[in-house]
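Yeah, one chain of the complex is gone here, protein chain that is, but the others are all in their spots.
Letters A, B and C mark the chains as written, and numbering starts fresh at 1 in each.
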Amino acid sequence: MAVRAAVAGASGYAGGELLRLLLAHPGVEIGALTGHSNAGQRLGSLQPHLLPLAGRVLEHTTPDVLAGHDVVFLALPHGQSAAVAEQLGDDVLVVDMGADFRLRDAADWEAFYGSPHAGTWPYGLPELPGARAALAGSKRVAVPGCYPTAVSLALFPAYAAQLAESDAVVVAATGTSGAGKALKPHLLGSEVMGSMTPYGVGGGHRHTPEMIQNLSAAAGERVTVSFTPTLAPMSRGILATCSARAKPGASAESVRAAYEKAYADEPFVHLLPEGQWPATASVYGSNAVQIQVAYDGAAGRVIAISAIDNLTKGTAGGAVQSMNIALGLPEDTGLSTTGVAP
Amino acid sequence: MAVRAAVAGASGYAGGELLRLLLAHPGVEIGALTGHSNAGQRLGSLQPHLLPLAGRVLEHTTPDVLAGHDVVFLALPHGQSAAVAEQLGDDVLVVDMGADFRLRDAADWEAFYGSPHAGTWPYGLPELPGARAALAGSKRVAVPGCYPTAVSLALFPAYAAQLAESDAVVVAATGTSGAGKALKPHLLGSEVMGSMTPYGVGGGHRHTPEMIQNLSAAAGERVTVSFTPTLAPMSRGILATCSARAKPGASAESVRAAYEKAYADEPFVHLLPEGQWPATASVYGSNAVQIQVAYDGAAGRVIAISAIDNLTKGTAGGAVQSMNIALGLPEDTGLSTTGVAP
Amino acid sequence: MAVRAAVAGASGYAGGELLRLLLAHPGVEIGALTGHSNAGQRLGSLQPHLLPLAGRVLEHTTPDVLAGHDVVFLALPHGQSAAVAEQLGDDVLVVDMGADFRLRDAADWEAFYGSPHAGTWPYGLPELPGARAALAGSKRVAVPGCYPTAVSLALFPAYAAQLAESDAVVVAATGTSGAGKALKPHLLGSEVMGSMTPYGVGGGHRHTPEMIQNLSAAAGERVTVSFTPTLAPMSRGILATCSARAKPGASAESVRAAYEKAYADEPFVHLLPEGQWPATASVYGSNAVQIQVAYDGAAGRVIAISAIDNLTKGTAGGAVQSMNIALGLPEDTGLSTTGVAP
Partner (left out) sequence: MAVRAAVAGASGYAGGELLRLLLAHPGVEIGALTGHSNAGQRLGSLQPHLLPLAGRVLEHTTPDVLAGHDVVFLALPHGQSAAVAEQLGDDVLVVDMGADFRLRDAADWEAFYGSPHAGTWPYGLPELPGARAALAGSKRVAVPGCYPTAVSLALFPAYAAQLAESDAVVVAATGTSGAGKALKPHLLGSEVMGSMTPYGVGGGHRHTPEMIQNLSAAAGERVTVSFTPTLAPMSRGILATCSARAKPGASAESVRAAYEKAYADEPFVHLLPEGQWPATASVYGSNAVQIQVAYDGAAGRVIAISAIDNLTKGTAGGAVQSMNIALGLPEDTGLSTTGVAP
């Protein structure tokens, strides 16, 4: 019998991608779709690529509308999930695609988001040590941020194998959909096409503490992350170039072995053959992660690079993957590792 | 029991898209994959987005390699399909994604392709009148060209309803994948990004006689087509802007009614609500066709605009749709009308 | 002695492009820069590419601020130019980059713009017959729309030579800067990259009557224009594909001869050698127009295709060219036919 799923925030990019995946999920029936300023509008005018749902009309995000579902996905602006989640029963699976329940440290939350901490839910990055056990059977899931997904998967094997010093440097390029549908001048097509530009430089990006949380757990010590996000002229994709000084004794062989071991059985993480590098186009629309790793002896650094689709594995695909685990379904149900390319 | 499919020409864009779709097709098992200069290489290096097939190695395109399959797809350069097809038995379904068997008029073929005509196979555009009957049970299918798919679906209802004069004007923009993986200077990223340019102007494009063939059949009279293709800075998609002088008595209402009637029951053709226009992004990676139509009283013309993904509905999706019909499977098996957007 | 120029509306794309050109103009000194909601802001934050003006601060658009200049450029939203122009003396050259004074027919204006007609000024497309004489010494100039510039230059030689029937069909692709800096969802980078989409289909675009005005004047009879604009995934550029049924007696030779004659002495219009087609990238940032023409005997049509930069020749470059003529400067002062490519 199909799981009945509601989506709060169906008019945005994360909500739209989630619906695209749920339409292809054999065990899910799509229930209520809600919006805020768009309530009352046809989905066909807001998400014209979702033809099978074109006739659906968005409802308001109220407890009544969300009631009667097995799963409720929250694709809401940061800080709005807690209030909605509170009104949902303990027996419904709530998958939060926002930031509200990702951080364990309340002080981190307050420093970066400026509001009281709502709590911490099981973290929806199944590839991290211990994550699957926490997700299995859980009724609450916090889906990771798109950058922390890309960066944590790129670097945790090096930290778990004690091959990297504790000061990571990350420069990541994201497609513009990562910024959502917000009407801001710098997101206009005329501005982004043909241009690369950084933002949130110097430690200010809100995803930084989440990366530190994940990498420190892997390393068993406090890891710092110098994180520079950049906006690239493409709709989708994250390419995360991550590095850290190599610990004494690290080598090309030991580094590669650590990644081979970490990802040998992972269905969605693909360590590329030596000599081949990740490309965001290769994971376009897929839940796959492409990773490659190198040891630069001259510079004394381990370099790990990952490519994901920020909307799929980085948001909605990660949400579905975690839902599958929480519900006891095969983890890859409804998810693909085939990108849409070229 | 799964249908076993071979793909001759698996290293190109059409072959890659076909494999992406076949991987998602529940009734198909992917058999031999062949290439020409790429024989012996891993598919993972040639089509890095097809992770489930990354370890497959391309074989040579020989009768032995292609033997033992239920379906053989030919994604070969124009003019090479006939020789391969001849060596395949009459009991195997051969789906030709090249041009060789599309045209009924040998003189047209020879004028535009400069070689002897190989013959005519049932035409894989099921939405055209009579096409499904010809495809059902057939062992040979000629998949239409990408432009003729977009243009024929945009205009045939107007011709079938006798609303349009016989001189059609078509200007279409295509993504660069329509030109294939050929190493030509004008296809370099540096050249195509930020640029629109026409080619094959003035009646020279090889898809012109195919459009004329389809539209003339619908109109019951010879239709001329002034066709100008343009290359757009995007990887995928065709936007076809098609028009013809309106016949006396045509009106906004009669035009819309003709399209509503033509596409009321079509699973892949979506006539948009009035006021909404097709966008290639909305059909990215999907087998859907978005169509809108208008009547311009001041200019006295019927204007019909369609958007397709040139690699999906325009090539590989059309091939799978036709294969489904030929094999007696539900027509939409393994195909989606959900685009990957934004 | 330098001409002192003020720019009203310096924060938008047209105003920014004008300033880029004026910075390179040896006979112009840049005076007051005004804005509306942006008054008080540094130009460096609004137009970060104009480094020599980064420290300038926008003022309000008032008669006092605009006083004391030899030339005032108006880069204002449609309908706002008349009120500002009224307050400027008859001895100052006013160059309006908006639509207010382009149309000769008040009924056309009211039908397409919905407000009372403000009047008609000398039309700033010097390449049209008689235009230079009207511009020389004039104190008022109406700069043409970007689409009418591309379309009129593509088609008027065919009409002037009586080679084309009176029903033109135009499909044009524009870069997103043509839509300005307006914060609209469909102009977000995530929406426009990878997508082609039409708008204003069926005769509704406001540039239509301007094209009809220009082509009818050339033909000596009323010409209708079926105009379909499309939005392309690029920041700049217009590619206009224009055609009309050939008049009896037209031929490839007579068509080419008409264009060679029309543009033999034009400094900015470049009729390409046979076999080479216009590309918007080739005129990026330049005031050049690339044109090619073909005669399609099978379809019985004359096809003329032009490429311009919508912000340069299509707006600000055309404005500077007209200013030069009005002031008696060499027409090409400060303007280039060299594009920025690739």
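Things worth noting here:
Going forward, a contact is a pair of C-beta atoms (placed from the backbone, for glycine too) under 8 Å apart; a residue touches a chain by one contact, two chains touch by 3 or more.
Predicted model only: the values in this text are computed from it and were never measured.
For the chain that is not shown, the touched chains among those present are A, B, C, taking the whole complex. Residue-wise, the contact with the chain that is not shown comes from A:T280, picked out of A:T61, A:S152 or A:T280. The chain omitted from view is touched by exactly one of B:A24, B:A39, B:A67 or B:L187, namely B:L187.
The missing chain, though absent from the display, is touched by one residue of A:A85, A:L125, A:A158 or A:A173; that residue is A:A173.
Contact residues of chain C toward the unshown chain are 13, 16, 20, 23-24, 42, 44-45, 47-52, 54, 177, 193-194, 235-236, 270, 272-273, 276, 279, 281-286, 288, 290, 336-342.
Residues 13, 175-177, 179, 181, 183-185, 187-194, 233-235 of chain B touch the missing chain (whole complex, contact as defined above). Mapped onto chain A, the footprint of the missing chain covers residues 167, 169, 171, 173, 175, 188, 190-191, 193-199, 201-203, 224-228, 230, 232-237, 239, 241, 243, 245, 277-282, 284, 292, 294-301, 303, 305, 307, 342.
The working rule: only the chains that are shown with their structure count from here on.
Closest to the middle of the protein, by Cα centroid, lies chain B. Of all chain pairs in this entry, the one linked by the most C-beta contacts is B-C. Relative to the C-alpha centre of chain C, the farthest chain centre belongs to A.
Mean C-alpha positions place chain B and chain C at a centre distance of 37 Å. Contact of a single residue of chain C with at least two other chains is seen at positions 175, 188, 190-191, 193-194, 233-235.
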